[in-house]
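Step one of this worksheet: look at the structure below.
Heads up, one of the protein chains got dropped from this complex, but the rest are sitting where they should.
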Amino acid sequence: MAKKNNRVQMNLKEQPVPEGSHLLEVDDLQMYFHTQDGVVKAVDGVSYTLDRGETLGVVGESGSGKSVTAMTIMGLIDMPPGRIEGGDVRYRGQSLLQMSELQMQDIRGNDIAMIFQDPMTSLNPVYTIGRQLGEGLRLHRGYTKEEALKRSIELLEMVGIPNPEQRVKDYPHQFSGGMRQRVMIAMALACDPDILIADEPTTALDVTIQAQIIELMIKMQEQNGNAIVMITHDLGVVADIADKIMVMYAGRPVEFGSAEEIFYNPVHPYTWGLVRSIPDPVMTEKHPLTPINGNPPSLVNVPTGCSFSPRCPYATDKCRTERPEKYVTETGHYSTCHYSMNPDFVAKNAPTTSRTRTTVQDKVPDAVKEGGEE
Amino acid sequence: MGKYILKRVLQFIPVFLGVTLILFVMENVVPGDPIKLIAGEKKLDPVTEQNLRVSFHLIETDSDGNVIYDANGNTIETPLWKRYVLYINGLLHGDLGVSYQKSGQTVSSIIASKYPYTVRLALVAIVLEAVLGIGAGMISAIKRYSFWDILVTLLSALFVSMPAFWLGMLLQLFFGIFLKDATGGAFYLPISGVAGPYATFPGWVYYIMPAFTLAAISMAYTARIMRSQLLEVLNQDYIRTAKAKGLSKRDVIRKHALKNALIPVVTYIGIDFGTMLAGAILTETVFNWPGIGYETYRAITSRDWPIVLGSVTVIVLVVMIINLIVDVSYAFLDPRIRFGAPKDKN
Partner (left out) sequence: MAENESNTQKNDDFSSDNLGVFSEKAAAAAANAPTSSRTLWGDAWKRIKKNHLAMIGAIWIIIVAAIAISADLWVPQWLGSPTDIDSTTMSVESRMPPSLEHPFGTDTLGRDVLCRVVYGSRISLAVGLLATAISTVIGLIAGALAAYYGGWWDTIIMRLADVFLAFPYTLFVIVMLAVIGAGIQNVFIAIGVLGWPSIARVFRSAILSVKENDYVDAARSMGASDVRIIMRHIFPNSVASIVVYATMNIGSAILTEAALSFLGMGVTAPNPSWGLLIQDGQAYLATQPWLMIMPGIAILTTVLAFTLLGDGLRDALDVKMKDA
């Protein structure tokens, strides 16, 4: 490890991924906040793997822990009040949780980059776009001001901003929302990171712009080969982009599988709810919007048993008392519901898009609509 | 931004006129014949009296300066509005009239001799305020809830709550009197005035206590503003972005947080400079500092209205100019005002 003016340079990207390891491994990660009001179990047992060129979609409601997990991986959580309670995060075989702050500063922006939800406020209003784009380059690669400026112009062009030579001297408020998010993407990709974590990048944008941004991310991924972690509350957003999907609820992953499996063979009732919540392009009386009733639970007082049981239309006494294990299939598709492994249960209740359904249902069960119980 | 500056400058004029009008009206509402104020107990002969009246524009004259008489042979009192116009006219030519009591001395010359003292004191005070205030505010925000933070917060709350003149007297008591007794005259600070030719200390020593008194309260405000601005900035999303890029915490504060937080702070300090130039009557009175504030106060108590009017006008003018400069530089510092709205639609 080289040390350069009080910074650390590990050059991890140049080392190969060890045999048997993935680019990124999140292994049963647990991170709780210890606050005055109690212990908040924000991340409670998250596991997944990711390799270059792959995209993971992390889907869940507000408060499900999807953003906090990403922030924990990046080491951006204040460690009091936060504390790692268990598990590990490994990048190229090395544990990120064990690294010092200086080592993490080398990784951030360089090996793993992150973009955030609101492009309006995520850019510093008093510096030009060019300076902010070039900052990472000058920091991680020692570019001079001129080199950074040149590369910034290239980056702007890459993300589709017209007239980049002029715009590189502009300030953030002179860009519109969609343009600003493109700039954020350019900024994140400036140092060729292996992994791009995108935390709700399209939530604050118009629907038409959303599609453009996602297209841009796909294109960049094809060009650079980076992995993407796409965090969102909208299952529809990850439809095009994700290879694998992890559905989170109350700090825990409730279902994980390939995109195919999640959309066409979901086995967890919460996932069913999400699938059903995707607005049907044709809204008829037969297919009304079906919300999931109720609110996410407080992460301080997590209910006993399955955390989804208070809202689950199929909940039984077992659900309310016993916390479900991870039920894994051979493909790696897992779900934390007591009844997921029961094919009849799945066949009977899964949404219309599911391929494993046997009974044709053109009317959604009343139990689901009213949030009642079986 | 040019439009912004122009707008500000244009707003300046009506405000200036309004201010001078109010002052003029206030002065002339005061009961009492100016001639009596000038002459005091002495009885003046009618010729001298009339000449005085003419020189103060109290009675009408024609363009050659001869007194005009009405049909009954009486002098005509100049109407208020006309006197105001004459006053403004004089103002624009640098003529502020003549003092009532300090016979013969023009108001402008008196002001010109006193103001430099105030300016020098204000400069020292503003540097103190900026350095200590910003520094304390920064430390307080960065090391929140630490010993320093609590100390700074309490001290600044304390300073903001005490009368400035009382602080000055406390300093005099401690550094000027107590210390002198305690150290047998070896180490102390002078209580009042500026260095004269027979001064015991070099000139700059005399600035210490008054400047500190003048700066103390402002320093506390600056620290408070700096602290809250920095805390607010550190909460912003772009700080999170900067950290995610891999900047060290020191760099995040130095490069991203400070510049945003300082803009309102610098603005406050600029305006405060204007306030200090307003004469700090209280500090100057306590320390016998021969500046414009002390002079204005003296003029008020001795009813020397031309000086009061003149000095307050000049002070207000100075303050307004400084506020204008501060406003404009704020526009300059904040790119959101300097450059306009989004250039593209989506």
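Lettered A and B in written order, each chain numbered from 1.
What we mean here is this: a residue touches a chain if its C-beta (ideal position, glycine included) is under 8 Å from a C-beta of that chain, and two chains touch if they have at least 3 such contacts.
Remember, predicted model here, so these are calculated numbers, not experimental data.
Annotation: of A:Gly87, A:Pro172, A:Pro296 or A:Pro313, A:Pro296 touches the absent chain (contact as defined above).
Of the listed positions A:Met71, A:Ile129 or A:Val267, the one in contact with the omitted chain in the full complex is A:Met71. Across B:Gln172, B:Ser218 or B:Thr267, the single residue that touches the chain missing here is B:Gln172. Along subunit B, the points of touch with the absent chain fall at residues 11, 14-16, 18-19, 22-23, 26-27, 29-30, 142-146, 149-150, 153-154, 157-158, 160-166, 169-170, 172-173, 177, 231, 234-235, 239-240, 243, 249-250, 252-253, 274-275, 278-279, 281-282, 285-286, 296-297, 300-301, 308, 312, 315-316, 319-320, 323.
Rule of thumb we're sticking to: only the chains that are shown with their structure count from here on.
Centre-to-centre, using mean CA coordinates, subunit A is 56 Å away from subunit B. Chain contact summary for the complex, subunit B toward subunit A: residues 236-238, 240-248, 256, 259-260, 263, 334-336, 339-346.
Across the complex, subunit A meets subunit B through its residues 6-7, 74, 76, 102, 104-110, 113-114, 116, 118, 121-127, 135-136, 139-140, 167, 170-171, 173-179, 184, 187, 206, 208-209.
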